[in-house]
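Missing here is one protein chain; the remaining ones are kept as they sit in the complex.
Up next, subunit A:
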Amino acid sequence: MNKKHLFDYIISIADNSLILAQRLGELCGHGPTLETDIAGTNIALDLIGQTRNYYQYAAQIQGEGKTEDDLAFLRLEREYKNVLLVEQPNEHFGYVMGRQFLFDVYHLLFMNELLKSKDETLAAIAKKGIKEVSYHKRFSGDWVKRLGDGTEESNQKMQEAIDELWAYTDELFDQPEADKTMIAEGVAVDTLKFKETYYEEVSTLLKEANLQVPESKYFIRGGKTGVHSEFMGYILSDMQYMQRTYPNMEW
C-alpha cells in the first residue's frame, strides 16, 4: 500500500468538506432568515465533524506526529486538494443552495461507494456520515426546487447560479494519480462509475424545478491538483488566521 497516495486521497476527500463548511460558516449569523441560517450552520458543522475523522486518520497514516488541526489549518494553498466548486463564493442564497445541491448529489453517491471501501476506517466514516449527507441533499434540493419554481426573479437567480456553477461539476469526477492507485487497491471510490447517474439525478431535479439544464461543455478544473481559484487565498487567510497568529492555540 502506497502510504503517500492513501494520505493524499484522504486529504482530497476531507478538503472538499472543510472548504465547503468554511464557506457555509461565513454565513453564520447572516440569514437570510433565522431558520435557514441555523440550517446552513448545521450543515457546516456536520461537514466539519466528518473532516475531523478524515484528518485524524490522515495524520495517523502520515505518521509525522501532526494533528488533525495541523492538517486542517496549517497547509499551504497548493496543498489543499478540494474541488473548485466548494470554494466558490456565497453570491446569494440561491447560489449557496445551488453549490450545495451540486455537491450534495455527488457527495451522497460518493459516500454510498465509500461504504464498500476495503479500507475499514474510510468505510466507517462513510457509514457515520451518510445520514447527514442524505439530509443535506434533501435540504439543498428542496431549496433549488422552491427557488427555481418560485417567482420569476427567484427562477432567474437560481438559473444564473446553476449556469455559473455548472462549469465546476466535471472536476468532481477527475482522478489524479493518488485516486487511480487507490481505486486499483479497492480503497478509493471510482467516481466515473456514477458520473452518469450524477448528471441524471441533477438534471431530473433541475427540470422539476422549472430550470434549464445547462448544455455548456466548458468545464473548469484545477482544485484537485492544488491549482485553486482566486478565492482560495482569502478563504485560507480567514481560516488560518488564528492558528498562524497564535500557534497551537486551543479552543
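By definition in this document, a residue touches a chain if its C-beta (ideal position, glycine included) is under 8 Å from a C-beta of that chain, and two chains touch if they have at least 3 such contacts; residues count from 1.
As a working rule, contacts and distances are computed from a predicted model.
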Candidate names "Methionine transport system ATP-binding protein", "Phenylacetate-CoA oxygenase subunit PaaB", "ABC transporter permease" or "Cytochrome bc1 complex cytochrome b subunit"; UniProt protein name, chain not shown: "Phenylacetate-CoA oxygenase subunit PaaB"
Per the touch definition above, residue among A:Thr33, A:Ser216 or A:Thr245 touching the missing chain: A:Thr33
Per the touch definition above, residue among A:Tyr54, A:Tyr106 or A:Phe139 touching the missing chain: A:Phe139
Chain not shown, touching residues in subunit A: 31-36, 38-39, 42, 135, 138-139, 142, 146
